[in-house]
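The structure's right below; bear with me while I get my questions together.
The complex appears here minus one protein chain, its other protein chains still in place.
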Amino acid sequence: MPTNTLLLVLDLVGTFAFALNGALTAVRTVRLDIVGVITLATITAIGGGILRDVVLGATPPAPFSDWRYLTVAAVGGLLAFFLGRLLVRLETTIMVLDAAGLSLFAVTGALKSLDHGLGPGQAIILGAVTAVGGGTIRDVLLGTVPAVLHSGLYAIPAVLGSAVVVGAAVVAGADGLGQGGAAVAVGGALLCFAVRLVGVRFDLNAPAPPRPPQAG
Amino acid sequence: MPTNTLLLVLDLVGTFAFALNGALTAVRTVRLDIVGVITLATITAIGGGILRDVVLGATPPAPFSDWRYLTVAAVGGLLAFFLGRLLVRLETTIMVLDAAGLSLFAVTGALKSLDHGLGPGQAIILGAVTAVGGGTIRDVLLGTVPAVLHSGLYAIPAVLGSAVVVGAAVVAGADGLGQGGAAVAVGGALLCFAVRLVGVRFDLNAPAPPRPPQAG
Partner (left out) sequence: MPTNTLLLVLDLVGTFAFALNGALTAVRTVRLDIVGVITLATITAIGGGILRDVVLGATPPAPFSDWRYLTVAAVGGLLAFFLGRLLVRLETTIMVLDAAGLSLFAVTGALKSLDHGLGPGQAIILGAVTAVGGGTIRDVLLGTVPAVLHSGLYAIPAVLGSAVVVGAAVVAGADGLGQGGAAVAVGGALLCFAVRLVGVRFDLNAPAPPRPPQAG
């Protein structure tokens, strides 16, 4: 499978994971009606990619130039709307889907950023922005502080996954990732996914700031 | 009146309606000062069009390339600031103005999206995004869950109005909407407006999700 096809597949799987996540979050937290659920599912699914493409000047963004994104997002939202009641461990499912979308988007976001000529550092950051973007818009719309701000290991795994593929691409140089590209992309995503799940499982957090005087 | 002129007029009328709506919302909910009122009026009025144009890559967006948008938005905000006290049915007025902006932006957003080469499905969605965009940003800034998520018939009329003009354009094909364009655009907007008002009047909602297990 050529690298571009692989990236498209990873991007669509990430879109699907975030659509399920957005819809289940809507069902769980605010009991939106079906339109609200599918709207939130779609925004969560395509938000990160739109941010990425707008920053890259790659307009119209992928979700508006390729019909598969919106279709996958809507199908995922609809599915979650009807199947949500069958899930006994909703909380865990929501978290795992979020971690999956995070991982896939970190990798595809970083590689697309490199493709558009961004420097390595910027590509890592924009990969992470792609990864956390949809979930952040979801949380802002629902009126909660986004996970990227308060959840210890949310941005870090995204940056790690993003850095793996950017690092490999920099090492590979002008020849591109070639045959090993698939392995690198999947490896970066798995690393991000694993670090995120370990962080949630053991409730790990990055260090908090020293207490400010007025709180002491 | 040529189609382009008609679209500009509809866009400016929508901008005016949303500016009044944003200003009256500011007056009613948070008693902002005059600067806050005009700021919120302007953001509500031009937010949807900016989202649309940024996604289309049509930069600078219309409100920054054509001085009439910002002028109409500011005048609308100022007018509402001073006349707000005269309105005895503020709640209803705010809702009707919002429905008017929604309807006009759904139509102009969809047609501009087609003009920029988007596929029919994407044009319908981006038309709806144009319609709900300004109000959504308004609600997020005020810290309330946006209508597009919780209000049964908010996104649906926008999609309907948008779909009418896209459908007509697809049927008309390469010749464009021609003489009938005005009728189609106004018809799509009226359909959206009517469905939205009926939805509010009879408090219609789309079906809610089946109860999730933990709520049962």
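So that you can tell them apart, the chains are marked A and B in the order they are listed, and the count of residues begins at 1 in each.
Operating definition for what follows: contacts are C-beta pairs under 8 Å (C-beta built on N, C-alpha and C of every residue); 3 or more make two chains touch, one makes a residue touch a chain.
Being a predicted model, the structure only gives us computed values, none of them experimental.
Undergrad: If the hidden chain were put back, which of B:Gly14, B:Gly48, B:Pro61 or B:Gly76 would touch it?
TA: B:Pro61
Undergrad: Which residues does subunit B use to touch the chain missing from this display?
TA: So the residues of subunit B touching the missing chain come out as 26-28, 30-37, 39-40, 50, 54, 57, 59-61, 64-65, 67, 70, 81-82, 84-85, 87-88, 90, 140-143.
Undergrad: Which subunit A residues would touch the chain omitted from the figure, given the whole complex?
TA: 54-57, 116, 118-119, 121-122, 125-126, 136, 140, 143-146, 148-150, 152-156, 205-215
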